[in-house]
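My questions all concern the structure below.
Removed: one protein chain of the complex. Kept in place: all other protein chains.
Right, subunit A next:
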Amino acid sequence: MSVDMAELSKVTVTSRPAPGTTMGRALRAEWTKLRTSPGTLGLLLAVVAGTTGLSATVAAACSGGTCGADVALTGVQLGQAVVAILAVLAIGNEYSTGMFTVTLTAMPRRLPVLVGKAVVVAAMVAAAAAVAVAGSVVAGEILLPAYHATFRPAAGSVLYLVLIALLSLGIATAVRSPAAAIGTVLTVLYAVPIIVSVVTDPVWHDRFEKYSPVSAGLAVQATGPDPLIGPWKGLGVLALWTLAALLAGAILLKRRDA
């Protein structure tokens, strides 16, 4: 078989490396991916609508003045479910459609892929959460006589939602099936706090309250006196859970066949 040398050299000349680092390209690719997924915009809007809507509803119901100021950010407890779904789908959709093999063919170094997804999801969720929390604060100012906006619960709530998103991403990376991942995350978000609340032994109840991801994380919203765990410390506990989930996801992703 004769080879047209002119054509052959053309092929090799054009395949010189393009600019950019592996990490930079992974970030750009993941950004394009999430941006062009039609579900993303809707979910981000749902984060804002769900969080602000629930916060405003609760604040309006409490306008008699019977509630404490901390109800102003109640909507975060709804927004977290939407944030979790968005983060789970960011990788779960790829597992369920088989597209993840295409991703890993394009970017065979797997850690940058996960880091890219984490950064992009965190950035999008942070933006939506900031709007959502701002909306809740405004609703509180208008509807709750006892409420005065303070920095820590508001900023902490944004960080809380970002951490929940990353926790969900880590879990979804580990378990692969989006349904299983969403089930696991919703259990962590809603079932665990219920179980903790019915533990009767006071020592164990306090321990769970301080070290389970959601109750510890939500301590950052506390405005009342004498919390079980300090607000930033509580958020730190959630951050450790998130780190553990991402690490578990990363290790499994690196070790197993795609």
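Going forward, a residue touches a chain if its C-beta (ideal position, glycine included) is under 8 Å from a C-beta of that chain, and two chains touch if they have at least 3 such contacts; residues count from 1.
To be clear about the criterion, contacts and distances are computed from a predicted model.
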Absent chain [UniProt protein name; select from "ABC-2 type transport system ATP-binding protein", "Succinate dehydrogenase cytochrome b556 subunit", "Pyruvate ferredoxin oxidoreductase" or "Twin-arginine translocation pathway signal"]: "ABC-2 type transport system ATP-binding protein"
Residue touching the undisplayed chain, where the options are A:G39, A:G183 or A:G236: A:G39
Residue, one of A:L45, A:L104 or A:V131, that touches the chain absent here: A:L104
Subunit A residues that touch the omitted chain in the full complex: 1-5, 7-8, 10-12, 14-15, 17-20, 22, 25-26, 28-33, 36-39, 93-94, 97-99, 101-109, 257-258
